[in-house]
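Only a single protein chain was left out; the remaining protein chains are all shown in position.
Our next item is chain A:
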Amino acid sequence: MTLLESRPATQVNPYEGLRVVKAKHPGRWAATAVVAVLLAMVLNSLITNPRWEWGVVWAYLGEVSIVEGVWMTIELTLITAVLGFALGTVLALMRLSQSPLLRAVSWGYTWVFRSVPLILQLLLWYNLAYLYQSLDVGIPFGPSFASFETLSLIDKFGAAILGLGLHQAAYSAEIVRAGILSVDQGQHEAAAALGIPRRRQSTRIVLPQAMRTIVPTAVNEIIGLFKGTSIVYVLALGELFYTVSVIYGRTQRVLPMLVVAAIWYVVLTTVVTVIQFYVERYYARGAVRTLPPTPLQRLRGNLTAGLSRVRPVGAAATSGQDPVAR
């Protein structure tokens, strides 16, 4: 009471006690209603149309041959991603080298392997045995120490790995090169001025910073690979899509089987997307002042914020009444 009286007159809030009416957004409400109706229609048709045959989908989702197909898809993707990015990094470093021949070879590789369709490359590798009956290990233009039958060395799986991996390397090379170019010139200079050895400059200073640019595009490529592996069905290799097509060829249940495959591809992509979040977060160290919260942290934050929002409302109400009560 004394506090209130001792306040100078200018401090009295002339707007106190006025009622606040929230702005209305009729357009937003209308749009929301339209989308809700559309969504309900889609869901309704998914559930009520018997031709989706959800029972069949469910029955085949965990079937042994399907799971084996999924495993083959994962295997193909991981091996070709590792092969592609390893070779791609070498190609990127060649492209940035001082030697004109190394630069030209790297450029030529990317040119050829990006120009020829993947399906064509796969069939070429599979038919390599026609061109070269045996592959020899030895001195160039000199004697050979060992000889291998091409046919036994490059089977379906080998052809798929070679085709996907070499094709991927051409794209990965450009991604890695873009990443290296994105690192500030001052970083190379500082590393050189400190006398840090060349290899260490790459592995410790440049590449970790390049990763911030590389990761999002690289994950894009890996997701592309997951689905892209379906193209090796031309080699009759038992990955997910080939397995599914074999099953629907036998059972004529085409649509449900395609849905089974689609669900598995979505699951694989989701897993990669989650991993991407954490990898990006790791390489963001130092690039941002504070790291973005993980989904778990955000959830916890929202919960506590929600709780505290509930509490202060009550507190604000009592404090608002305070002067009157006194």
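Annotations
Going forward, a residue touches a chain if its C-beta (ideal position, glycine included) is under 8 Å from a C-beta of that chain, and two chains touch if they have at least 3 such contacts; residues count from 1.
Everything that follows uses one rule, which is that contacts and distances are computed from a predicted model.
Chain not shown in the complex: UniProt lists it as "ABC-type polar-amino-acid transporter", one of "Cytochrome D ubiquinol oxidase subunit II", "NADH-quinone oxidoreductase subunit N", "1,2-phenylacetyl-CoA epoxidase subunit A" or "ABC-type polar-amino-acid transporter".
Listed residues A:A190, A:V254 or A:V271: the one in touch with the omitted chain is A:A190.
For the chain left out of this panel, the touching residue among A:V64, A:L101, A:V137 or A:A287 is A:A287. Listed for chain A, the residues touching the missing chain in the whole complex are 184, 186-187, 189-198, 200, 204-205, 208-209, 283, 285-289.
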